[in-house]
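Excluded from the complex is one protein chain; the other protein chains are retained at their positions.
Order of writing sets the labels: A, B and C. Residues in every chain begin at 1.
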Amino acid sequence: MLTIGVDIGGTKVAAGVVDRDGQILDKVKYPTPAADPEGLADVVAKAVAELCGRQEPESVRAVGVGVAGFVDEDRATIQVAVNLGLHDEPLKERVQERVGLPVVIENDANAAAWAEARFGAGRGSDHIVCVTLGTGIGGGLVMGGALHRGRFGVAAEVGHYRMVPHGRRCACGNHGCWEQYASGRALVAEGQDRARTDPRAAERMLKLADGVVEQVEGHVITQAALEGDQAALECFGIVGEWVGLGLADLAAILDPECFVLGGGVSDAGSILLDPVRASFARHVSGRPGRRLAEVRLAELGGEAGIVGAGDLARH
Amino acid sequence: MLTIGVDIGGTKVAAGVVDRDGQILDKVKYPTPAADPEGLADVVAKAVAELCGRQEPESVRAVGVGVAGFVDEDRATIQVAVNLGLHDEPLKERVQERVGLPVVIENDANAAAWAEARFGAGRGSDHIVCVTLGTGIGGGLVMGGALHRGRFGVAAEVGHYRMVPHGRRCACGNHGCWEQYASGRALVAEGQDRARTDPRAAERMLKLADGVVEQVEGHVITQAALEGDQAALECFGIVGEWVGLGLADLAAILDPECFVLGGGVSDAGSILLDPVRASFARHVSGRPGRRLAEVRLAELGGEAGIVGAGDLARH
Amino acid sequence: MLTIGVDIGGTKVAAGVVDRDGQILDKVKYPTPAADPEGLADVVAKAVAELCGRQEPESVRAVGVGVAGFVDEDRATIQVAVNLGLHDEPLKERVQERVGLPVVIENDANAAAWAEARFGAGRGSDHIVCVTLGTGIGGGLVMGGALHRGRFGVAAEVGHYRMVPHGRRCACGNHGCWEQYASGRALVAEGQDRARTDPRAAERMLKLADGVVEQVEGHVITQAALEGDQAALECFGIVGEWVGLGLADLAAILDPECFVLGGGVSDAGSILLDPVRASFARHVSGRPGRRLAEVRLAELGGEAGIVGAGDLARH
Partner (left out) sequence: MLTIGVDIGGTKVAAGVVDRDGQILDKVKYPTPAADPEGLADVVAKAVAELCGRQEPESVRAVGVGVAGFVDEDRATIQVAVNLGLHDEPLKERVQERVGLPVVIENDANAAAWAEARFGAGRGSDHIVCVTLGTGIGGGLVMGGALHRGRFGVAAEVGHYRMVPHGRRCACGNHGCWEQYASGRALVAEGQDRARTDPRAAERMLKLADGVVEQVEGHVITQAALEGDQAALECFGIVGEWVGLGLADLAAILDPECFVLGGGVSDAGSILLDPVRASFARHVSGRPGRRLAEVRLAELGGEAGIVGAGDLARH
């Protein structure tokens, strides 16, 4: 039995045929229609039809769709997807009537977390917390072998638990959210602060950014850090410290077997992972004595969304 | 089918016969033997035998034991129970060989949470977070209708997630743990601070404490608050604010349907509940628009441990 | 003996003849020339000439100029005045050669503080801390009867001492500066947060702002608070709490006899002053027992800059 996983991003709709082992057998991509619910359902249907047409008849049995937004608890309606311009969009129904297969809608971070838990860095474990360190922070919880979606479908918004009372303002309206300290945006803020206040120490980063503070972006800091630049490593050290603090909190609450770190910031590999693990070990409660959850890097990269959405459609 | 629930506390072992509806049909109590694993198992066995003897033969089919300590993921061994002086204690085996019935061991806060979720303030919902505001803070998570114990059996240690970086020192060795701000101990600290630095404002509390700052204990502050004393109400206001902040964090992570507040601090009823709800509503992310979890008071009181342990033995 | 005080603001240059008692005998105003150092000196000289011409010959003996910017320790050069577009500007020399009188340049907050200390809310005391709660926070210290300018002329930047580690980002590049919590901008942020997340509670403020969250400005919140609106009063309560916390820190360091609060936020009078005093009394160290500094509202309003600059020129 095969399924199709669809990953609706801000610029492209990527879809793939997913088998029982989480392998992608075939794949297509289309541009995302802007703020056009019917058009979006059309594109998804087209991708599904194209992929189905290349498989044995009736071998594809269900479709899972991952989308960056709040999805209701019935996995049918997108409550809000800011980047796609969607509100209260009954995407499941629209796609289902076009493709004639069972459809489930899922938050994209949940889909990716599920993929990592089943086929990636978390396979073999029933208790996984995935943390996606992108511009902000996304999350996905697999507990007792099942995806934890919460009562209203919005669980795992770990980027918006409060790390610092009265802390940095967040776009969500609150102050001190974790993603203000431990995300890609936070990394860039550290790098640019350093470049602005201590240009000599930040010389290498500034050079890679053509001397423009505002161009000290994530890839600049990552490259400088990979070259061994001290100031860039310190930026990762600071962000890694905050990531580890957050994992310690999540461990106190959830007691997972492992944490899986994905997203652009995790591309730095051990440069991020080392300070994260040190911080986590130092800050988690119950030390010494406590059995520590492992902290691993995600393995599936950008395809996690397709694989997870496809696999969730199977269950 | 009946079960027996046992609640091992620091001073007494309470046991009861629990039916399918969470009713306690019969009950016994014995003093807790101090730091004596064999003696403890004997007492539990005696209580079970006594209760079984008064029921129809073979109607009791299993025993659940709740204990204040870390219980391993197999629900068999107590890793640490500081107050009982137990370490790596195979309590399940010891009790089982004495009573000849299947036995499960459970953390007491988990057992109580389960009881509230099934038969108390949380009944009818599959996603419950229980928070016990005693001297410290305990917790229990029911997610997807099941108790979430975590990979190593120590989930829901919500009292030790970090509320304030570099905050108040906690007995656990960390700084800034939630229970330093939102527990009974925190309430007492507020009351005594007020009594010490502004005795005039704290006049009523001091009077109830015979004029001794150190005797401004939880029941004193609660009584003064129930009488309408402004300073005491402010103490509850401050603690309630911190409780609500914590619930907002837990909502971001877990998205439960309801929170159930138990423990001694919750005896103050709406005096606690009102500031908690206001703080939660103000601090939760996703406002406005988000469907808010309810915040309720626990309903089962001191019997939740017996009921929960008994019911968990059934499943 | 008379002096002339000049207050250079972003839009206008106000100058006045100041007598020994801090009275303004005559006054003129001109628009501020934009980013034009020579033009600015011309305007100042014109104002001085005009005012001198209307007094007894030779009765005016010195000129003091207050300006919103960093002034060097010799009170001669403006290091930076962002709003006026000036850098390393030898204003003293330029004005002196035009007017033929001794000139001193002073930071405007220092000038205003000096005026309040000598002729306003702080008269009669030798140890005054002035805090100007405008868009940001400015300050002035009078200690031992003298203005404390610091070694490099930039003392009393109290708005940029760190109130919250890892706190809200400040335009100065740091995080957690006091002015992010206790200024007019902070008041507006509280009001708009409230309007956004809880429009029902913020109904009155929203109405005064024509229903537009972004138009919930300081005067709107002040008006609603003066009408008794609960949400607006809470905004002042929060900001007042932070103001008081800062005063407690300044008292620990400086032990002044009184604090003088000026700036737009202080226009709310007791609505601000009450929570400030309560917070200060609760948070200052050494309670009970410590003799508390008084907290007063500034008395000289917008003329403090002219009076202070003029009086400083006399000494």
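Keep in mind that, in the parts below, contacts are C-beta pairs under 8 Å (C-beta built on N, C-alpha and C of every residue); 3 or more make two chains touch, one makes a residue touch a chain.
As the structure is a computational prediction, the values presented were derived from the model and not from experiment.
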Candidates C:G39, C:G100 or C:G150 - the one touching the absent chain: C:G150
Contact residue for the chain not shown (choose from C:D74, C:E97, C:D126 or C:E227): C:D126
Of B:R169, B:K207 or B:H315, the residue in touch with the unshown chain: B:R169
Touching residues on subunit C - with respect to the absent chain: 70, 79-80, 125-127, 139, 141, 143-144, 146, 148-158, 160-165, 172-174, 177, 245, 248-250, 252-257, 283, 285-287, 289-291, 293
Interface with the undisplayed chain - residues on subunit A: 165-166, 196-199, 281-282, 287-288
Subunit B, residues in touch with the chain not shown (by the definition above): 164-169, 173, 175, 181, 189, 193, 196-197
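Basically, only the chains that are shown with their structure count from here on.
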Chain occupying the middle, per Cα centroid: A
Inter-centroid spacing, subunit C versus subunit B (mean Cα positions, whole Å): 52
Junction residues of subunit B, two or more chains touched: 165, 287
